[in-house]
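Every protein chain of the complex appears in place save one, which is left out.
Entry: chain A
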Amino acid sequence: MSRFRGRRLMACSAILVAAVALTACGSKTGEGATGAGVTADTSGDTVKVGLLNSLSGTMAISEVTVRDSIKLAVEEINAAGGVLGKKIEPISEDGASDWPTFAEKATKLIKEDRVVAVFGCWTSASRKAVKPVFESNKALLFYPVQYEGLEQSPYIFYTGATTNQQIVPGLDYLKAQGKKTVYLVGSDYVFPRTANKIIKAYAAANGMTVLGEDYAPLGSTEFGTITNKVKASKADAVFNTLNGDSNVAFFKEYKSAGLTAATMPVVSVSIAEEEVKSIGTQYLADQLTAWNYYQTTPGAANDKFVKAYKAKFGADKPTSDPMEAAYVSVYLWKAMVEKAKSFDVEKVKAASDGITFDAPEGLVTIDGATQHISKTARIGKIGADGLITEVWNSGQPVKPDPYLKGYPWAAGLS
């Protein structure tokens, strides 16, 4: 009997606690909640934003710098008075280079911290892991890294390049240089495989020949055979979609085999200033990269960004494309919120189309339909000082086309 009563008491108190919690939520809720999403807490003088990056593990080398540049943007915005009169409070979480952890931390940021937006993720695997979390909670993610395209989520804003802003211009550049044959080398996961599918479709339509295609597991350091195959193919150029440390082993082997930028140039899409510094310029001299931003990109907005970043994190720290895209994403979010005059996710999204920002890379514009941004494409050459200098640019921002609808040769891709 007493056990039964105890249980009833517990049930009652549980209901009571739940009711109290609900009212607490209700009183804290900012502007009108829409849908079933968790409503962000905008009741106080500050609003929280989530920073979700790998601060440990194999991706830490790249993602810590992205976190730093998001923090820089937040500080600048706070110093200038915040957003809609509220200061921004960054909550940083470590995704630990582990995709399930990313999903877990995203849920925590949305449900417990009740952030108004999350900035972060790097690998496509981590983005794919958190995508359902943001969609089911109707929360916003700003993703700052170039990726393989063929994706669009109503709750993600993509501020890095999609394929028609990076890979396609890279191929256009090779074609203009008279390169007729290419060899594809990549890491064995979603980004390189999808990117290479696109490259093969491009090559078929543009009179180029793909002589071979090889993948190495992420983290692989044995490139003897791949280099032999590349060398024997006598291709005009190599298109490199290797990620992370494998690049170190690959470029060491490449140089040992007697291959250079003069004999067989490599175009890389995942090596930026930060990675160049750690791979070693002796292995990378004169090789090519395709991005939208370099530390050396001219313009007052970039001078200010580079100066501010170095002042805060050290004079020897380079700035790179994903860092810039992350920095820009915070300002774009601010502009969207100010245009919507609300932190409400649906209102912010509705306000996004046509918003522009004078970014370090040049003027960027949000395309509301795809939630990607227009960016200038740039091909760069790696110098002996570890910095990348532009050798070509698209002249004007390229409109995002994640599904490559504007390219007839890409019709069969999905």
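Methods note: contacts are C-beta pairs under 8 Å (C-beta built on N, C-alpha and C of every residue); 3 or more make two chains touch, one makes a residue touch a chain; residues count from 1.
Just so we're on the same page, contacts and distances are computed from a predicted model.
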Complex member absent from the view - protein name from UniProt, among "Response regulator", "UmuDC operon-like protein", "Cytochrome" or "Urea transport system permease protein": "Urea transport system permease protein"
Touching the absent chain when the full complex is considered, from A:206, A:225 or A:396: A:225
Selected from A:234, A:304, A:341 or A:405 as touching the chain missing from the view: A:234
Sole residue of A:280, A:299, A:368 or A:383 that reaches the chain not shown, by the stated touch rule: A:280
Interface residues of chain A (partner: the chain not displayed): 56-58, 60-61, 188, 214-217, 219-222, 224-226, 228-229, 231-232, 234, 245, 248-249, 252-253, 255-258, 278-280, 282-283
